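Here is the structure we will look at.
What follows is part of the complex, with its chains left where they were.
Should a chain be cited, it is by its letter among A and B, assigned in written order, with residues numbered from 1 in that chain.
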């Protein structure tokens, strides 16, 4: 991501010590939420200016927004907001084996409904590549992305493509050129929105996301 | 709840050993989700026919639906579905001190949006009684419920009232009579919907909520 960040932005990546190996199910999300929020808290205490939750399922997003005062940005939310300014309807290309796609499709659909973007989401398709194999199966990924992206455009009526996984990073401009459609890489979308909020000196509304008061919380 | 359950229904209540003291924030929810899902798993293994997640925030609902094959029912979801069959628009009476109401109101609004019921929710009001004081402050609770319930009806245009907390149990028929409006007690709503699903021999769709495959998940 270094070529996309601003010169005075310093990015540090932190992996969760707890949680699931990958986030494919709502069940995985239940394991991921608390460790994610706790990591966000550590980041604020360590003096960072903003936090990106690096997963397209946006786990713990609203909880972290309550607990933190620095901006907290989610990959999915940031991506579809940018896509919404580039065209009329977008298609999401999810990762993960196709037999689990039902659950993932519905989780994405529910997120679209929750963010109020369901009518702008023309298409949810799967690339049928395991999330943990995204890096090593790069060629298959690109090939699938071109096939599914074209179908999202020609059959489903999408005019903009959103990758549906944080793991798909070294993609982008070539695929976008071949598809003749803008392609949103979620990690970049979140990076730029996070930089934007920091530079504008705004953060999540504390009316909407007030600081949780102290109480006993066992984990 | 014993007078409302069917004669051949056996109800067992299990409290979480981990998690927050009460669920008022999204932050609390991040602590509650995994212990809730794990408790649901134990219930299925122990041979129960269905599970109720006893909290109006429906923590871990979709995650548990994936992991279990027996029906999993949420208080909020069950309540608003019943309310939707009794009138045109409903008002929700949340509990908790009014200074934290912003966050709670938005969390409820987001759930309404997510369940697709936002246009049926005419009113979200707070009773300004701490969740943990609901039992000892019973008279204040009733008094507030009558005031806020009437305003929900007369000002906000609600015709049905939904209590917004699992803790408000010994209420109901008197208040309903005074307000001249049906009053949904979430725990009862969830109990009856759970009995209904068990007796109809249906459960959550495994297309929508497929069994999560095995992987490493650290908690």
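Just so we're on the same page, a contact is a pair of C-beta atoms (placed from the backbone, for glycine too) under 8 Å apart; a residue touches a chain by one contact, two chains touch by 3 or more.
These numbers were taken from a predicted model, which means no experiment stands behind them.
Peer 1: In this structure file, how many copies does the full complex comprise, given 2 in place?
Peer 2: 6
Note that only the chains that are shown with their structure count from here on.
Peer 1: Averaging over Cα atoms per chain, report the distance between chain A and chain B in Å.
Peer 2: The mean C-alpha positions of chain A and chain B differ by 29 Å.
Peer 1: Under the stated contact criterion, what part of chain A meets chain B in this complex?
Peer 2: 17-22, 24-31, 33-34, 36-37, 60, 62-63, 65-67, 99-100, 102-103, 106-107, 110, 113-114, 116, 207-210, 212-213, 215-219
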